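The next block holds one structure in the form of structure tokens; read it before the comments.
The complex is shown incomplete by one protein chain, all other protein chains being positioned as in the whole.
And then chain A:
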């Protein structure tokens, strides 16, 4: 299981408005594209070099494709990254203030301390 790679997905998609829209509209297409083109990119490095070993497990891939923030939390992805990206995708559908944010928290009600470890 790679918490790091889950976080890298959330981090890179969140910072790109086009990727945020693609992830909202067609998550399977976006996750598949991202894993094949972005997963091994060295982010803080000049271009021309890449890593060779990063890939999702089937469970991680499916959790991302399903927009399943509860499973991502259980897997130890960084809660701030998940929350920020999911707000970007779904807050726009709110019918009242903080509606999505509250529902997001309520969906995690089954978790108690200690929460899943987020150390990478």
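Of note:
In this text, a residue touches a chain if its C-beta (ideal position, glycine included) is under 8 Å from a C-beta of that chain, and two chains touch if they have at least 3 such contacts; residues count from 1.
Simple rule for what comes next: contacts and distances are computed from a predicted model.
Hidden from the displayed complex is a chain whose UniProt protein name, among "sulfate adenylyltransferase", "ABC transporter ATP-binding protein", "Autoinducer 2 import system permease protein LsrC" or "Protocatechuate 4,5-dioxygenase, beta chain", is "Protocatechuate 4,5-dioxygenase, beta chain". Among A:38, A:65 or A:118, the one in contact with the hidden chain is A:118. Even with one chain removed from view, chain A keeps its contact list with that chain: residues 4, 7-8, 11, 14-15, 17, 42-44, 69, 73, 78-84, 87-88, 91, 97-98, 101-102, 104-106, 108-111, 113-115, 118-120.
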